[in-house]
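Inspection log for the structure reproduced underneath, given as structure tokens.
The complex appears here minus one protein chain, its other protein chains still in place.
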Amino acid sequence: MTMKTKLAGGLFALAMAAGMAQAEPVRIGIAAEPYPPFASLDASGEWNGWEVEIIKAVCTAAELDCEINPVAWEGIIPSLTGKQIDAIMASMSITEERQKTIDFSDKYYNTPTVIVADTSADIAPTPESLAGKILGVQASTIHQAYAQEYFTDAAEIRVYQTQDEINQDLASGRIDATQADSIAMEDFVKSDAGACCEIKGAVADDPAILGQGVGAGVRKGDHELREKLNAGIQAIRDDGTYAEITAKYFSGDIYGG
Amino acid sequence: MQEVIELLSLSPPGWGGNLLRGLMHSLQIALGAFGFGLVIGLAGACGKLYGGPITRDLLAVYTTVVRAVPELVLILILYYVGSDLINKASEAMGYGRVQISGVAAGIWVLGIVQGAYATEILRGAIKAIPVGQIEAARAFGMPPLMMLRRVMIPAMMSFAIPGLANLWLIATKDTALLAVVGFNELTQETRQAASSTRAYFTFFLAAGALYLIVTLLSARFFARLEAWARKGQPSLRTVKV
Partner (left out) sequence: MTALRALLRPHRIVMIALFAVLVVWCAVTLRWDWIPRYAPLALEGLWRTVWLLVITVVLGFLLAIPLGLAQAIGPWYLSIPARSFCTVIRGTPLLLQIWLIYYGLGSLFPEYPWIRESELWPYLRQAWPYAIFALTMSYAGYEGEVMRGAFASVPRGQLEAAEAFGMSRFTKFRRIWLPQAIQTALPTLGGETILQLKATPLVATIAIVEMYAVASRVRQDTFIVYEPLLLLALFYLAIAGVLALIFRKLEERVPVRR
């Protein structure tokens, strides 16, 4: 397509939108930043990773025509409620707070939450140990909610837009520690950029804040899509696709108990 | 150096292709928003000059608000409100959900912002047209649209171009703000490339160079355009570009 026609297409999309056809794909929103090993972008502009493969498998199993839409993580729930996307599959934990605004499918993985810091630093995942330190957390995550509940009196909490930015500032030494998902962090500390750091242990669990695993978010009342996604998740769990994809990325099971 | 060239090469594993794709998106949005803004601006300028008191007051509110509130905030408001409204409207008409492409959303959001500035620029330019020319057109019995096309737009071109050139540069740079809503224009593609490869300096500098090239080429183009529009007029190039 030439640029001109594309441009005209863009302009007319607004005017003609109302007349467009119905059979549209289900738009699955993922966070528009690399979050290895769950989702990352390669140089050809393709998204891949464990979660992206799971999305594709779930959609195939549920016979949905899916399209992956990267959206800014921080605005991912407004994008869902504003109907720019139809479902969120971006490692979003099922929490009570979020359930006030959106519905969730069944969980498709569940991992502990850990504290990561410089290998030489004497830091443990407790408020006492984090006293006076700078703790980086990603905006609108369970980690932000948890840190604000338990660490806010002890540590200085710095809120970033993406986990990737936190990892970078952790490596540069601007922050002392980060609280994040254990699998993403395992991947990070194994990478060159994360050579500085190690996992210092899991934080004390608080299911009310940390949730009951990661599920697909859908708009409130969109039971049809939720049931289809549930069926899809169940189907790939049953037929071994889930285990197959998981084995490509991880040594153990990440579905959790 | 070898490494840098590899990272920036156009085909994978280099990320140069991604940057160029981002640049194309940025330019599309900037062009669309600039055009959309010009349409709003022309209507707004005419409304401000010849409209009734209510039109004029409403336009004053529009230009004041848009020019005082950060683009980032406007983008967020318009981005969420815009798609919400369009969806509600289409659902009310029984069409169901509507898919708005990122480019269209970007054009709509930045176009509204550009429109406010364009209104002020074009209003100033129309006011600078000698009154006699417009009166003469009226005396010939020209209908308003023809007058706009045949007399006002050609006569105001030379006054409007410096301001519009500046506005175009703002449009190209403001597309970067769409990165904050996750739209894959140049800045977002750059950030993704940088964080995937950890080569922050390389990619941010490369993107800066791309923006700079666009700016410099545009400046040259608008200088030509101005010289052409000013043919036969004494040179009075204004200081503020």
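When the chains are written out, they are named A and B in that same order, and each has its own residue count from 1.
Rule of thumb we're sticking to: a contact is a pair of C-beta atoms (placed from the backbone, for glycine too) under 8 Å apart; a residue touches a chain by one contact, two chains touch by 3 or more.
Bear in mind that the values here come from a model prediction, so they are computed numbers and not experimental data.
Participant: Which of these touches the unseen chain: B:L10, B:V39 or B:L72?
Facilitator: Here the residue in touch with the unshown chain is B:L72.
Participant: Which residue among A:G49, A:P78 or A:G211 touches the omitted chain?
Facilitator: Spelled out, the listed residue whose C-beta touches the missing chain is A:P78.
Participant: Identify the residue among A:A121, A:A139 or A:A231 that touches the chain left out of the display.
Facilitator: Answer from the full complex: A:A139 touches the omitted chain.
Participant: Check the options A:A171, A:V203 or A:I254 and report the residue that touches the missing chain.
Facilitator: Spelled out, the listed residue whose C-beta touches the missing chain is A:A171.
Participant: Residues of subunit A in contact with the chain that isn't shown?
Facilitator: Output for subunit A: 74, 77-78, 81-82, 98, 100-101, 134, 136, 139-140, 144-145, 158-161, 165, 168-169, 171-175, 196.
Participant: Which residue numbers on subunit B touch the omitted chain?
Facilitator: 53-54, 57-58, 64-65, 67-74, 76-77, 80-81, 169, 173-177, 179-180, 187, 190-191, 194, 198-201, 204-205, 207-208, 211-212, 215-216, 239-241
Operating definition for what follows: only the chains that are shown with their structure count from here on.
Participant: Report the inter-centroid distance (CA atoms only) between subunit A and subunit B in whole Å.
Facilitator: Chain centres of subunit A and subunit B, defined by C-alpha means, are spaced 34 Å apart.
Participant: Taking the complex as given, what residues does subunit B use to touch subunit A?
Facilitator: Subunit B reaches subunit A through residues 12-15, 17-18, 21, 24, 27-29, 31-32, 35-36, 76, 80, 83-84, 86-87, 89-90, 93, 95-101, 103-105, 107-108, 180-182, 184, 188, 191-193, 195-196, 198, 200.
Participant: Over in the complex, which subunit A residues touch subunit B? Could you list them?
Facilitator: 3, 6-7, 9-11, 13-14, 17-20, 22, 24, 27, 31-34, 40-45, 70-73, 75, 78-79, 82-84, 162, 164-165, 168, 192-193
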